[in-house]
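Missing here: one protein chain of the complex. Every other protein chain is in place.
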Amino acid sequence: MIIVMQPGAEKVQIEGVESKLGEMGFSPHRIQGVGRVVIGAVGERKVVFPTGLEVLSGVEKVVPISAPYKLVSREVKGTSSVVNVGELEIGGSQIVVMAGPCAVENEEQLLTIAHQVKAAGAQVLRGGAFKPRSSPYSFQGLELEGLKMLDRARLETGLKIVTEVLNPQECELVADYADIIQVGARNMQNFSLLREVGRTGKPVLLKRGLAATVEEWLMAAEYILAEDNFQVILCERGIRTFETSTRSTLDISAIPLAKELSHLPVIADPCHSSGTWRLAAPLSQAAVAAGADGLLIEVHHKPSEALCDGPQSLTPEKFSRLLNSVSLIAEALGRSVYIGEDLEAGGGL
Amino acid sequence: MIIVMQPGAEKVQIEGVESKLGEMGFSPHRIQGVGRVVIGAVGERKVVFPTGLEVLSGVEKVVPISAPYKLVSREVKGTSSVVNVGELEIGGSQIVVMAGPCAVENEEQLLTIAHQVKAAGAQVLRGGAFKPRSSPYSFQGLELEGLKMLDRARLETGLKIVTEVLNPQECELVADYADIIQVGARNMQNFSLLREVGRTGKPVLLKRGLAATVEEWLMAAEYILAEDNFQVILCERGIRTFETSTRSTLDISAIPLAKELSHLPVIADPCHSSGTWRLAAPLSQAAVAAGADGLLIEVHHKPSEALCDGPQSLTPEKFSRLLNSVSLIAEALGRSVYIGEDLEAGGGL
Amino acid sequence: MIIVMQPGAEKVQIEGVESKLGEMGFSPHRIQGVGRVVIGAVGERKVVFPTGLEVLSGVEKVVPISAPYKLVSREVKGTSSVVNVGELEIGGSQIVVMAGPCAVENEEQLLTIAHQVKAAGAQVLRGGAFKPRSSPYSFQGLELEGLKMLDRARLETGLKIVTEVLNPQECELVADYADIIQVGARNMQNFSLLREVGRTGKPVLLKRGLAATVEEWLMAAEYILAEDNFQVILCERGIRTFETSTRSTLDISAIPLAKELSHLPVIADPCHSSGTWRLAAPLSQAAVAAGADGLLIEVHHKPSEALCDGPQSLTPEKFSRLLNSVSLIAEALGRSVYIGEDLEAGGGL
Partner (left out) sequence: MIIVMQPGAEKVQIEGVESKLGEMGFSPHRIQGVGRVVIGAVGERKVVFPTGLEVLSGVEKVVPISAPYKLVSREVKGTSSVVNVGELEIGGSQIVVMAGPCAVENEEQLLTIAHQVKAAGAQVLRGGAFKPRSSPYSFQGLELEGLKMLDRARLETGLKIVTEVLNPQECELVADYADIIQVGARNMQNFSLLREVGRTGKPVLLKRGLAATVEEWLMAAEYILAEDNFQVILCERGIRTFETSTRSTLDISAIPLAKELSHLPVIADPCHSSGTWRLAAPLSQAAVAAGADGLLIEVHHKPSEALCDGPQSLTPEKFSRLLNSVSLIAEALGRSVYIGEDLEAGGGL
């Protein structure tokens, strides 16, 4: 940590900062510059910003040197982590595809889609039983009934289940049904929720918040690891920018960056970020080319009747085609994608 | 709602949209343009976007015409609402000032600050007992002990209490101690929490999310009103932009805009938005000049020892001076600010 | 400047950085931290970022300590500058109001508006003869004819003229007609243009770019001052953010911040930033309350027939009312606004 003094700071102010640093367990190193004094604070950084030093008399600013995260950091664990979901490995050489509807609407809808995405090659079924909706008048999910339908879909297809939890009180319930618990973008800094999903011990898929920096995203993951749950999968799903021609802006750079800073696997959600199925294939290809360990894709057999997010859902046929193109990219990079039947070619259900 | 068809959309596609609109309870009005067909959908808008129409064959886009919020809308209730906190009115001609530390740290700290802000003229004491912190290793608040200290500060000073709740499970507990329950920026779309604070029946201070549009902010308020709790105070606290010289960007336009679109009172938090006490006074003046009904100000008697957010806290003396300048602005606009002693002039504690 | 080495950087890498710093005229001060080495570089900062040090082996990042601007900095000149436009002072205790149409459309339009804004109290007439338009098919301005009309309006009313220049080649021509030359937001980093307007020796109104940080804005001003032209007025006109309910987001914090970092006067443009006349009055009040030295307001006698930016133009009557409310704010802060006739009360033309 570096403390930059104001130009013309007085001796007593400089000594005040040094003395405060001493109390905080740092040893201060003063550098007399041309225009001002700068103080380097040596010691293990345990404090988090702001530190209190910023308001001392004569201080202009305090500059952090080390990152605030510990357990998620690649400096602490140099090898990439693999999250195990039963026999499925996320973060290994195979790229894992999670697919399904935005919301669980009814048993027939869910089972139809589950069989189709399974046939096409997906390994995990997504589907929301608890839905965060910006309007109180929108469909809010089937809740427990939805979880039971996901359970039945797992039994019928063998797919793993990823589903979202909204409320700390429901973590245990969701953990009973899910193979992977999802924390949505709006809840990325819902710290009560992060702690509770951490305590379930289940693998957690942590979406990046719409306005969260990569550092804040990693700090949110740190909350889960701090509960002794190291099974965290990061998910880049787009950030909010001034551009309005897409729903949000997929921050493609965040994928290699998060993998450089952290040892956790990183997947991408190209459907939510763009808000249109038209961009799902090029963005999925790009995400895998940038190093993503998996994809989260919205698939609906009747997008125009979906209770939420229809415009960004692919039909099973388009999903099947997307898997084929993504697979070619993965192979070019020495990785692989599991591919099932070609639904477009009429091999579907 | 307007449905814009693609150029060259076929008759059967156009009829498909019209038939779907019929099923949804709208009557369709077709307009044959030069390059394309546009369909106006007449009827009460109950659906929320996306509507499912976006994915119909031949549809280019769907344009909303009416706002999605109802109960918070000034179209529904034309007169400005006043939130009553005991005898205190928020949204009337007097501008209400809420002040206090970021976090409740201990009884002595809280009572000292409470007496000082009371003396200077504040009417509500702020202070966090549950703190949302981006690091799991930061101080997380005194919880129940903190609430009890707030209660004691109320008894001693007569100030009303505003304090934050993080978790739906703790809403009842916080409601037992708070006069106004605060929902923080990070939780603006924590819909479980919004519903629970709505159900307490207590006045709610709803901060705007860092990346929330004004429309989303009003929709979050709608969640609370939909629980039959009309006592909502909106709080603009800065949005996240590319500018890094302030912690966030106070969206000053959002204050008159939210008051134009909605009947709810709007206050501003100039400390969180800028991240520095240096800008607290000019931003407070600006907020009141733009029509704010109140201010939320961080005050700490020893900012360099504050357990959180010291750099953006004012000393009681600076707070007293700020109240004086804000009061002059308020009077210029025919409003008022309650002013106590002049702490700077040595009349303080 | 601080050079942060990677954890585990080797001795030879550290010495490489120190040796390079020596070549660059800095004396290096090494601090051995717990996890890594940090090197302070002492000396006059002449280099601009990036410095070349970033790519040296073992370097993690380079942190600037001093600001890159010199001539515009309040560290260099502690007293606020006043820009003199004839007998008019910008940056003094009187708040200067510049008003007029977005574009000069024809002589009758310009003279009508000029007389009206003069009557209401404006001291400077704005009006574009060269218009930057996002479409090549939009009205691009009357060019030389427009400049001549501005000249005639000056003669008839005694108002000073501010008008925009788009092209380095036209700087001399515009300087012949304008009292203040405007550089628009889109051209804030058109460095050829900045140099040329600097060389004219005329006062320059420099709008902040839509995506420019306060630091970049001050650096753009530095280009003009570096041509020995110290007559620069900064103009905050809104930045681009995710919020779509206003055309851009007036960065109210930038006004006090630019005045703290720099000695130059700062004015605000509330019409362009919001895109609607409805917000012009509250935003003008807020800007003055935050410390703005002037306002730039769009006024049109027939907004619905304006060739550009009608929706954000005030009628002369509304402008007159705005001046009255702004004047009350200014007086509350010990400043003043020149007020003419009350056009609303029927005293107008």
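Note that the chains take the letters A, B and C in the order they are written out, and that residue 1 is the start of every chain.
Just so it is clear, contacts are C-beta pairs under 8 Å (C-beta built on N, C-alpha and C of every residue); 3 or more make two chains touch, one makes a residue touch a chain.
Because the structure is a prediction, the values reported are computed rather than measured.
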{"item": "Of A:C235, A:A287 or A:L343, the residue in touch with the unshown chain", "value": "A:A287"}
{"item": "Full-complex contact with the absent chain, from B:E75, B:E108 or B:D176", "value": "B:E75"}
{"item": "Touch with the omitted chain, as defined above, among A:T200, A:N229 or A:S274", "value": "A:S274"}
{"item": "Residue in contact with the excluded chain [from A:E89, A:D151 or A:E215]", "value": "A:E215"}
{"item": "Missing-partner contacts on chain B, residue numbers", "value": "2, 4, 7, 29, 31-36, 38, 40, 42-44, 63, 65-66, 75, 240-242, 244"}
{"item": "Chain A, residues in touch with the chain not shown (by the definition above)", "value": "211, 213-215, 239, 241-246, 249-257, 260, 273-274, 278-279, 282-283, 285-291, 325, 328-329, 331-333"}
{"item": "Missing-partner contacts on chain C, residue numbers", "value": "20, 46, 48, 50, 52-56, 68, 132-138, 140, 166-169, 186-187, 189-192, 195, 209-211, 216, 219-220, 222-223, 226, 240, 277, 303-306, 308-311, 313"}
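Simple rule for what comes next: only the chains that are shown with their structure count from here on.
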{"item": "Centroid distance [mean C-alpha coordinates] between chain B and chain A, Å", "value": "27"}
{"item": "Computed distance of Cα centres, chain C from chain B, in Å", "value": "30"}
{"item": "Interface hub residues of chain C, defined as touching at least two other chains", "value": "241-242, 244"}
